[in-house]
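In this view, the complex is presented without one of its protein chains, the others remaining in place.
Right after this comes subunit A.
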Amino acid sequence: MSRVMIFGATSAIAQEAARSFAKDGASFFLVARNQTALADIAADLKVRGAQSVATHIADLSDLDSLSGLCDKGRAALGGIDVALIAHGILPDQKACETSVDATLGALRVNALSPAALMIRLGEILVAQGSGSLVVISSVAGDRGRPSNYVYGASKALLSVMGEGMAFALGRAGVNVLVVKPGFVDTPMTAEFPKGALWASAKSVGEEIAAAVRKGKRGIIYAPFWWRFIMLIIRFAPGFIVSKI
């Protein structure tokens, strides 16, 4: 049964991916900030079939603590089969535009922290000679847009780093997977139809779990057809992108 470590375990997509792994009887080491939310998720995963669930409260913007955290998770699980990096915030773009601190703060949580984790987890998995390292990026990282370029830049870093690591670590038997979701609906109102571009956190989470089971590596879009939308957007001339 797989041993799964999740950073940002209270994110909706991470939760759904975890439920999918729980059905197969996985063991978990979950990291997040909010104690009650984490305890609720742990209980939920146990009922859904998880073998065991350990939780750890941490502030993932504390970069110095991240290496230790990875080691703790590995020790608790006795090895890592899947590491999922799912934390991130949607920064206040307007505030960032006139504040260096706000921008660096956002990049710290969304880019530096996952990057630090990717390096350390990469090391652990390579030493093991197996495992999947999954990072949740976004289609927003494929092109800079006027309305969210700080968020987009943080995701661009993850995408490029993940893509490179996928090539590099593939040789050592480690699957690095970058997931780029499109518009994801909050689970709170997922029942209401909203149009074709919206996907539920549940479907994205299940796609991630399925990709991991198949041993995929590299970049996947969720749902897959965002690849084609983004292909068009990447080649669109600047005067169009400046308006979206």
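Here, a residue touches a chain if its C-beta (ideal position, glycine included) is under 8 Å from a C-beta of that chain, and two chains touch if they have at least 3 such contacts; residues count from 1.
Definition applied: contacts and distances are computed from a predicted model.
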{"item": "Chain not present in the shown complex, as UniProt names it (candidates \"FXSXX-COOH protein\", \"FAD-binding protein\", \"Biotin transport system permease protein\" or \"Succinate dehydrogenase/fumarate reductase iron-sulfur subunit\")", "value": "\"FAD-binding protein\""}
{"item": "Touch with the omitted chain, as defined above, among A:Gly105, A:Gly144, A:Pro187 or A:Gly218", "value": "A:Pro187"}
{"item": "Sites on subunit A contacted by the missing partner chain, in the whole complex", "value": "36-37, 40-41, 43-44, 47-49, 90, 148, 183, 185-195, 197-198"}
